[in-house]
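Excluded from the complex is one protein chain; the other protein chains are retained at their positions.
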Amino acid sequence: MAHKGFTPSKTFVDTATHAQSCQSICVQTIQHCLQVGGSHVEPSHLRLMQDCAEICETTGTMLLRGSPQHNQVTAACASICELCAQSCDRFTGDAQMKACADECRRCAAACQQVAQMRPGGAAGGHHSVP
Amino acid sequence: MAHKGFTPSKTFVDTATHAQSCQSICVQTIQHCLQVGGSHVEPSHLRLMQDCAEICETTGTMLLRGSPQHNQVTAACASICELCAQSCDRFTGDAQMKACADECRRCAAACQQVAQMRPGGAAGGHHSVP
Amino acid sequence: MAHKGFTPSKTFVDTATHAQSCQSICVQTIQHCLQVGGSHVEPSHLRLMQDCAEICETTGTMLLRGSPQHNQVTAACASICELCAQSCDRFTGDAQMKACADECRRCAAACQQVAQMRPGGAAGGHHSVP
Partner (left out) sequence: MAHKGFTPSKTFVDTATHAQSCQSICVQTIQHCLQVGGSHVEPSHLRLMQDCAEICETTGTMLLRGSPQHNQVTAACASICELCAQSCDRFTGDAQMKACADECRRCAAACQQVAQMRPGGAAGGHHSVP
């Protein structure tokens, strides 16, 4: 028996994967920063890391459900990820911060591309043929 | 003993309260829609309700921590809340959908105002004097 | 025109309100702790505050949709809120930490009560009579 169903587009799923990886490393890196202390726990840096984790979570979920209304959210996610990467860049010689910055930039690039898609354009949600 | 600390601005807290109320009614209204069935469970309507609940949650949290990087997120939240309100409007004569649309519009208005604030402008985070 | 619909029980809504208030004050208090620094940014304290905010969010949402499967989640929320309150208690003379501890205890008490309800018992989800 066949079911018409829902499959988000490959672009959406790939970008959601980036967003989830970025959320994960941010959550871990916040804990790393708390453990290290000093300039790593500067309030605006940790606030940005929390914001980044959160907007990545929302972005990933919206893309996985194929939301055509994603454009402003993915654009916001790209901006916050880029800011977070820059904030992480300042901790030279810290491998965790470097890994976090790299993941943030990968997510920012993926989100930037998706954000520029025509609204509702390739929003996935194709009905599979029965 | 005095502590310098953090207090988000009143505008931020008020907007966060709208965002949380909007998230709450969306979560309840999704369940209402499932219970009612029929056109209430139309995929794009329920997807939008889920997106709205989620971006409201993120918006509320970012504002409560006084994030200066909120502008694109609050703008996205305003847009999605307005779309969600319009989607709820179609169910005339359904008090729950009317209440949800009203709350979405209140949140959209509050977020729209905050989104237009100068980035980092009134981001709260005042240090109280010791 | 009448619609059968969904209304979560008053107990559920009240407990969800406690959970949301607790989440909100935890989010704000994390930022307060980062601003104050010193022992306020001790890793296990801030980790617990983040956990508390997060389980409160999940608990609130589950209750708002009237989930009969809430018991273990509300019990977990009660435990984590109580631990978070104890962790906040240590910062004597800090009004924000006191307010956070109080809110955590109110949420813990509400969740404890709901957790002991018979599974699925008063899960709300009453169909309103047309």
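Here are some notes:
The chains carry the letters A, B and C, assigned in the order they are written, with residues numbered from 1 in each.
As a convention for this text, contacts are C-beta pairs under 8 Å (C-beta built on N, C-alpha and C of every residue); 3 or more make two chains touch, one makes a residue touch a chain.
Note that the coordinates shown come from a computational prediction; the quantities given were computed from them, not determined experimentally.
Taking the complete complex into account, A:Val36 is the one of A:Val36, A:Leu83 or A:Met117 that touches the chain left out. Only one of C:Ala16, C:Ile30 or C:Ile55 touches the absent chain when the whole complex is considered: C:Ile55. Contact with the omitted chain, checked across C:Val13, C:Ala76 or C:Met117, is made by C:Ala76. The missing chain lies against chain B, touching residues 30-31, 34-35, 37, 41-43, 46-47, 50.
Although one chain is not displayed, its contacts with chain C can still be listed: residues 6, 43-44, 47-48, 50-51, 54-55, 57-58, 61-62, 65-69, 72-73, 75-76, 79-80, 83, 125. In the full complex, the hidden chain is touched by chain A at residues 1, 3-8, 16, 20, 24, 27-28, 30-32, 34-36, 57, 60-61, 64-66, 93-94, 96, 125, 127.
Everything below uses one rule, namely that only the chains that are shown with their structure count from here on.
Superposing the C-alpha atoms of chain A onto chain B requires a rotation of 180 degrees, rounded to the nearest 5. Here the CA centre of chain A is 27 Å from the CA centre of chain C.
Spacing of chain B relative to chain C, judged by their CA centroids, is 19 angstrom. Across the assembly, chain A contributes 43, 47, 50 as residues in contact with two or more other chains.
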